[in-house]
Structure formats: C-alpha cells, structure tokens
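Just one protein chain is left out here, and the rest sit where they should.
Chain naming follows the written order as A, B and C, and within any one chain the residues start at number 1.
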Amino acid sequence: MTVMICRCEDITEEEILEAISQGYTEIEPLKRRLRIGMGQCQGKTCIPLVERILARERCKKPEDMDEPTARPPSRQVSFGLLAGDRDE
Amino acid sequence: MTDYKETGILSLDDIKKPSEDRLKKGPVVVIECVENIPCDPCVAACPKDAISMDEITDIPSIDFDGCIGCALCVTECPGLAIFVVDCTSDPCTITVPYEYLPVPEKGEKVFALDREGKRVQVSKVVRVRSSGKTYGITLEVDRENIWKVRGLEVKR
Amino acid sequence: MSEKAGAVVIGGGVNGLGTAYHLAKKGYTDVVVLEKSYVCSGASGRNGGGIRQQWSSRENIKLAMESTKMFEGLSEELGEDMEFIQGGYLVLAFDEDEVERFEKNVALQRKMGLNTEFVSPEEAKEIVPQLNISKVKAATFNESDGTIYPFLVVHGYARAVREMGVEIREHTEVTDIEVHGDEITAVKTDKGIIETDTVVNAAGGWSNQIARMAGVELPNKPYRHEIMVTEPFAHFLDPMVISFHHGIYFSQSKHGNIVGGIGNPDEKEGINQRSSMWFLRTMAKTLVDFIPQFRSVNMLRQWAGLYDTTPDAQPIIGPVPELERFYQLNGFSGHGFMVSPVVNKVTAELILGEEPSMDIDRLSVTRFEGMDLEQEYSVVG
Partner (left out) sequence: MEDKRIREHPVLEFERGHEIHFDFEGEEVKAYKGETIAAALYANGLVKFTESKHHHRPRGFFCAIGKCSSCIMTVNGIPHVRTCVTPVEEGMKVKRHGALPEFPKEVPPSSPEAKESKVDIAVVGGGPAGLSAAIIAAQHGADVHLFDEGDHQGGQLVKQTHQFFGSHLEEAGTRGIDLAEDLLREAKKAGVNLHPGTTVLGYYPEKTLAVESKNGLEIYHTKGIVYATGAVENYLAFENNDLPGIYGAGGVQTLMNEYGIIPGEKVLMIGSGNVGLIVGYQLLQAGVDVVEVIEAMPNFGGYQVHASKLRRAGVPISTAHTIKKALGTDRVEGAVVHVLDEDWQPVPGTERELECDVICIAVGLHPDNQFVRQAGAEMKYVRELGGFVPIRTEDMETTVEGVFVAGDSAGIEEATVAALEGKLVGCALVERLFGTSDEISDMKEDIKAGIEQMRKGPYGEYPRRGVKLCTLDEEVC
C-alpha cells in the first residue's frame, strides 16, 4: 500500500511513521532524516501533510507545529545562469 | 432551510416566487440565490431597479411588480441562478442561462432538464440571446413544468 | 526546581552527543545533554560530511586518522547505515606555493602512516574525468578519505545514549553557569537549574558565549560558512574535490546530489546563519570553472552554518586552567565532524579520570598563552 506524502523525494506515509517512531518527532529533523520537503517543490506539496501526520502522532494541534526553514533558491536554478560569466 | 447544502438542489420552499397574479401579467424573474454571497451584478443589470440589496452580502430582493421580465439579468449572474418564467403564453416559456456547446438554434428541439439534470420534456427553443459568452435560451415548457425546468441539453 | 547530574553536556551536536556516547559506553550515564534547539541543529547538521585525513599539522593528521578508523566501524556499532563512502579526497594545488606545501604535507602524512599520493593534474583528471585541469598544478589524493551523512551519525549517537539512559533535553537553553571558586556548581537553563560539577562545552559557534558564562575567555570566534546542494545524478563523482586556494569543496552524496561549499575570505565574525547572494554567485562561478558541465546543473537549495574558528585553526580540547572540570570541546574551525570520534572518546576518558588513549595536551586552551602555535594550513573555506 502506497500513500505518497513527498512526491519529489518519494517518501510514503509509512516511512514517515517509521521515522517518527525512531524519535524524529519534529519537522526539521524529520526533514533531514527523510529529505521530505527538500526536493524540487521545496515542500510546497508535502509539508502540510507531514505537519498533519506529526500533529496526529504527537497529539498536538497544527497551531503548535513549526514550519521548516525556507531556503533560497525558491526554484532550482542552473549554475550556468548564476555564474553569468559572459560579458555582454 | 432544506437540505440543499447536502444535495445541491433547492426545493420550491427555498425560492421566492412571484404570486399567481403576477405570473398572469407577464414574464417575470425567478432568482434561485439563497446564500449571503458577496455579489451584486444582478442589481446593476436591472434597467428597472427591480433588484436591490443594502449590503453586497444580502440576498437579492426582487420587486416582482417592477420586473418586466426582460431577462437581461439572466446572463449577468455569475452563479447562473436567474431564470425568467412567462406563463402568459401557451405553452409557457422559461429562459435559462447556458454556457455549453453546442449552442441551440431558434426552433431547435432540445431536452428540458430539471435541477438534477433529468430530462423533463422535449422543448422548442424560441429565443437565443447572448451577453458575452453566456446565453439566455428561452424554451417552451408545459405549464406544469415551469417550476421544474432549469436547464437544457441539446439533442444533436 | 533543582536537580542533579554527574555531568552536563552543552550542545546536542556531534561532539556533545559523541562525548555522551563514549561516557555512556563506559557505563557513565548520569549525564544530561542540553540543546537549545533540536538535536543536530547547528554545524553538525549543516556541514558537508567530509572525512579527511590530509592535514598539514601532525595533531590533526593523528586525530583524523584515528577518527576515520572509528567512522569505518560506526555503522555497525550504531546499527544503522551512516552512508560513509570512502571515495577519497582529491586536493588540488593551483600555485607553486601550494605545490611546495602539498609536498611537505604528503611527506609528513606518509611518515605518519597515511597513504596519501602526490598526483599530477593528468592523474587528477583520471580520478575525476570532468575536471578542468588547465590551472591545476598538482594534487594529492587519499583513497581512504570520504564523506558521511552527519545527521545520521548524530542521531545514531542520540538514540544510543537515550537507550543507555542519558537524558537529552532539546529546546533547553543554557542561561548561566554557576561557579564557586574554582568549581562549577550548577548550570542554569531557561527550564530550570541542574546542579553539577562537570560541564562539557560543545556549543560550537556559541562556545565562547557559554565559556563566558563561567568566566572563561576562549579565543574562538564564530564565522558563517555557506553550503549548497544540487539536484541528484546517477553516481559519477567518487572523491570529495577541494581547493584551499579557492576555499571550495564538493562531493556527491549517496543519493546522487552534489553537496559543496565555498568560504568567503571577507566573512565577518558573528553568528549569522542566513544565506548570501555572494555565495550563490561565487559558488556557481567557481564550480563551473572546476567542472564546466555544472553549467546545466541546478542548485536546489543553499544554507549556512557556523565555523567555530581558533587562531591556529586547531580545536580546543580538555579542561581550562581556571576550572578543572569545565571541559572544552570546540574551536574546530570547520573540521569538527571529521575528528569528533577520537576527541569525544578522549574527552570521556578525561572526565572519568582515565589515562587518555591519545595525547592531546597540545590542544589545550593554554597553548594560546605561549607563542608556540602550530598553524594548520589545510583549512578549506
């Protein structure tokens, strides 16, 4: 049975529950452990679902959950463009 | 309030209807809008100021005597919730909003549908009007169906 | 509310938890580890995971060699794959000074039993075929260097110490350290007071702030260091590639992403973990210079952590003269992860009054009082 939570990093609900049971009970450690929210969509799709699972498993309200840090770039960008080493 | 929030279908009790007397006098508007939505284009559409509201979230209040049944509001309502019934002719007519393809032609026979999309009768299209891409299609319907028919399906 | 602990470890990173782990392994579990955020939230969770033995100073070579051996057995010891890949470290030289220094380094490393090779630019290109060697003068390569996923190591320690009975308190910030005469009496936190006579300062970039609470001045200063990760690729890059000249390093993780960073020589001292435009652009320019195909590779995200830097770029380990039981475990200057196993073990031995299994006297904070500093040159970034 596959219930996909993080489409980019390919992490299922089962894998998240497993990690929570191993002690990764906050969003940041969970993110680093499973790479959820660190793929191309930067967590736009999965993080609300992960927060909900975490809240449910820890009997907390979504209000009490933290959001993971948002890092640039907002969208993946090529080193060629960033390097910009051609003089116009 | 009936269970329309479960079914999506208004019952006749939910709708403000013109009186029998008014129906005899000429075409008249029926607005099937029962929620306090922040919306008022119908008010602006009426050339006779027969539709009004104090607050934008009010349910439109209709002056049935002021309404001339011109059907200009039918194509202006974003909710496609306005109809015009005319019981002065035989058969009666009803004007419904329509935004599908194909657009029926005048004289064409179509299926008249009820609020659940069920076919009620075969109707002749007597008038096709448009405002932008929304059409007001006037259908001939049997008298007993004027409170049933609210849509159409082209037979082609 | 007041409670007691045999030892309080400040910092839930690799050095704090690694030390707690070695203490617990020896049966000493009356330890509380305090972490102001979550476990591995500081530099331990933000670094590139490089495990390098190619250093210029005898001390660092010794620490790194012993630590690498310990990392080799760590997955088995902690019962989880730590993603330790020994793909080697390719260290590139870009000028004659570097070549000269590298020759000396290799000689010293080989003398100490480390099998580092001095390689030509062409040989370097055989190791990394995509490498632009037009400006490379020479390189050194050691195949037993590699990378590890730091987060798994730290959490491996955390899990192990919890199982052995050590308490880890996350989201608990140290606010003061109480000292009477030459003894520590308690650690104050935002959640209460813990009476103890033994404190380990493993607070990384915050270690000088912690030391100051006990009236101790450390020469360590925090500096931001930035890092980034790309989208993943099928495996193509074996070693970690580094250049001291450019301050750059990059390697490919087990998952296929390239992880790398570059140091800003103009970075100002201070606690700043925000991302900079300088890094975004400089990393890109340097990376495409090293491997031009990087032009069509996408950066996925950038982040920053803190180097806790000492004047000689070598760590400060052991007690301070003013307070016999105030153990320092900081000042790692950007290579704290890779030498952590052995220094954690030695620190545990010191705390328990055992004979240290490695002589680390030269890493005492007292070395800064004299002029006899052995500068570590092989620092990247």
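Keep in mind that, in the parts below, a contact is a pair of C-beta atoms (placed from the backbone, for glycine too) under 8 Å apart; a residue touches a chain by one contact, two chains touch by 3 or more.
All values reported here derive from a predicted model rather than from experimental measurement.
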Original post:
What are the shown chains in contact with the chain that isn't displayed?
Top reply: A, B, C
Original post:
Touching the left-out chain: which of B:48, B:118 or B:155?
Top reply: B:118
Original post:
Which parts of subunit B are in contact with the chain that was left out?
Top reply: 4-10, 32-41, 43-45, 55-57, 76-81, 99-101, 103, 113-118, 132-134, 150-151
**OP:** Provide the residue numbers of subunit C that touch the chain removed from this figure.
**Re:** 130, 231-234, 236-237, 255-256, 274-277, 280-281, 292-293, 295-298
Original post:
In the complete complex, which positions of subunit A touch the hidden chain?
Top reply: 1-5, 7-13, 39-46, 48-49, 53, 62-63, 65, 67, 69-78, 80-88
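Just so it is clear, only the chains that are shown with their structure count from here on.
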**OP:** Averaging only over C-alpha atoms, locate the centres of subunit A and subunit B and give their separation in whole Å.
**Re:** 49
Original post:
So, what's the distance in Å between the C-alpha centres of subunit C and subunit A?
Top reply: 26
Original post:
In whole angstrom, how far does the Cα centroid of subunit B sit from the Cα centroid of subunit C?
Top reply: 74
Original post:
Residues of subunit A touching 2+ other chains?
Top reply: none
Original post:
Touching subunit A in the complex: which residues of subunit C?
Top reply: 38-41, 45, 151-152, 155, 158-159, 162, 170, 229, 231, 255, 275, 280-281, 283-285, 287-288, 294-303
Original post:
So in the complex, which bits of subunit A are touching subunit C?
Top reply: 22-24, 26, 28-29, 32-33, 35, 38-40, 42, 69, 71-73, 76-85
